[in-house]
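All protein chains of the complex are present and in place, except for one that has been dropped.
And now, subunit A:
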Amino acid sequence: MSIIAYLIPISLILGGVGLLAFIYTVRSNQYDDPEGDAQRILSDEWDDHPRP
């Protein structure tokens, strides 16, 4: 049973990484324009200085 001493922290950390990644995406306005972001990737213009 000592394996759970590793498994539980690992599962919590992995879940936490997912949560932090989600919070980062919300904070950096990545859900403001979902349709535009989906279309922008199809743009065939070469952009040397893409905006963040």
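Note that in this section a residue touches a chain if its C-beta (ideal position, glycine included) is under 8 Å from a C-beta of that chain, and two chains touch if they have at least 3 such contacts; residues count from 1.
In this section, contacts and distances are computed from a predicted model.
Engineer: Looking only at the UniProt record of the hidden chain, which name from "Cadmium-translocating P-type ATPase", "Deoxyribose-phosphate aldolase", "Acyl-CoA dehydrogenase" or "ABC transporter ATP-binding protein" is the right one?
Structural biologist: Spelling it out: the chain absent from the display is recorded in UniProt as "Cadmium-translocating P-type ATPase".
Engineer: Tell me which stretches of subunit A touch the chain missing from the display.
Structural biologist: These residues of subunit A touch the chain that is not shown: 1, 4, 8, 11-12, 15-16, 18-19, 22-23, 26, 29, 31-36, 39-43, 45, 49, 51.
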